[in-house]
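To start, I am sharing the structure in question, which I have written as C-alpha cells.
After this line comes chain A, so read on.
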Amino acid sequence: MSDDAVLATRGAAGPASGAGIVSLRGVGKTFGATVALQDVSLEIAEGGFVSLLGPSGCGKSTLLRVVGDLVTPSHGAVEVAGKRASEARDDRDYGMVFQAATLFDWRTIRRNVELPLEVMGWPRARRRERAEQMLALVGLAEFADHRPPQLSGGMQQRVAIARALAFEPRLLLMDEPFGALDEITRERLNDELLAVWQRTQTTVLFVTHSIPEAVFLSSSVVVMSARPGRVVAEIPVDLPHPRTVETRESARYFALVTEVREALRSAGA
Partner candidate 1 sequence: MSVPARLRSWFPPLVTALAVLALWELGVRALGIRPILLPPPSAIATTAVDDAARLLSAVWVTGRTALAGFVLGCGAGFVAAVAGARWATLRQGLSVTGVMFGAVPIVATAPIFNLWFGALSPWSDIAVVALVVCFPTLIGTLTGLASAPAASHELLATYGAAPRVVLTKLAIPASLPFVFGALRVAAALSVIAAVVAEFFGGFRDSAGFFIKTLMANADYTGAWATVAGLCAFGLLLYGAVGLAERAALPRPTRQG
Partner candidate 2 sequence: MRSGVRRALGGIALPVALVALWEGYRALALALGNTWPGTDVALPVVVRGTGNAQQFPHTWDVAAAFGRPYRGAGETLGAYLLGQVGFTLREVAVGFVLGGLLGFALGTLFAHSRLAERSLLPYVVASQTVPFIAFAPIVVVAVNSVSWLPRWWGVAVLSTYLVFFPMTVNTLRGLRSASPQAEELLRSYRTSAWTRLWRLRVPASVPYLFVGAKVGATAAVVGAIVGELSAPSSQGIGAALFAFGRVSNQSVQLFATVLVAGAVGILSYLVVAAAERAVAWRFTGRRETR
C-alpha cells in the first residue's frame, strides 16, 4: 500500500476504462495527532449512487471533502473525472449539498438557486430560466419568490439540491443532507432525490449514518469502520428501480439492511 504524499496526475480528460468517475487510491488524512482516514481505496462508476456509511467520527465526511477538494489528503491519490481534485473544483465538475441548507436568507429562493450560475458568470436570462427549471424539478416552482426563512427544513434542503444541480455537474456530493430532518420528511425526500437522480443521471456520493436510508437510495453501500476510517465492505444493492414504499417493505430490502448492519458490527461499530 502506497504512502506517498503527492496527488497523482493523469493526462486524459476523462476517466480511463476500468476507472470510475471518482478514483481514490491509498488515501489517508491525519489531523495533527488524529488519523481520520487510513488507506482508503475506492472506485465509483459513473452514474452510480454510492453511500458512505459508518459510525460518527469514521471519517466519511472527511472523505467526501477530500473528493471535493475542501480537504487535502495527507497521502494517496485522488482523481475526479480524470483530473486532480483541485482541477475538478475549478472546472466545477461537482456540486455539493451540506447538512445545513446554507441558503442565503437575503436572497429569494430563485436567486439562491442562481448563486452558482452567477459566480460562473452566466447571463441573467439564462440563469433565471435554469433556476426555474431546477425548482420545477424539485417541485418548488411556486416558491421561487419566497425567502428561506419562510420555508420548512425539508423544503430548504430541496432548494439546496436544486442549487447543487443547477450547473449540471457530473458528480453530486452530499454530506448527510437529511440528517437534520425528521424520519417522515426524510423518507419523502429520499423518494424525491431518487426521482431527481434518475432524471439527471448525475453520479451521487452520499454520506449518511442511517442504514435504511443508505440501502434504499444506493446502487452500492460502502461501509466504513470507526476511526481511523477504513473501507470495510462494499455491498452492491440490487433492488429494482423505481424504488417505492413497497421496496422498503420487501424481504430483499431487509436482507440487505441486515447485511450492511452485520458489516458495520464486524468493523467494531
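Here is how the candidates were picked: all candidates are chains of the complex that A comes from, given by their letters.
Going forward, a contact is a pair of C-beta atoms (placed from the backbone, for glycine too) under 8 Å apart; a residue touches a chain by one contact, two chains touch by 3 or more; residues count from 1.
The structure displayed is predicted, hence computed values, not measured ones.
Asks: Pick from 1 or 2: which one touches chain A in this complex?
Replies: 1
Asks: Mind listing the chain A positions that touch candidate 1 in their complex?
Replies: 68, 70, 89-90, 92, 94-96, 98, 100, 102, 104, 106-107, 115-116, 118-120, 146-147, 149-152, 155
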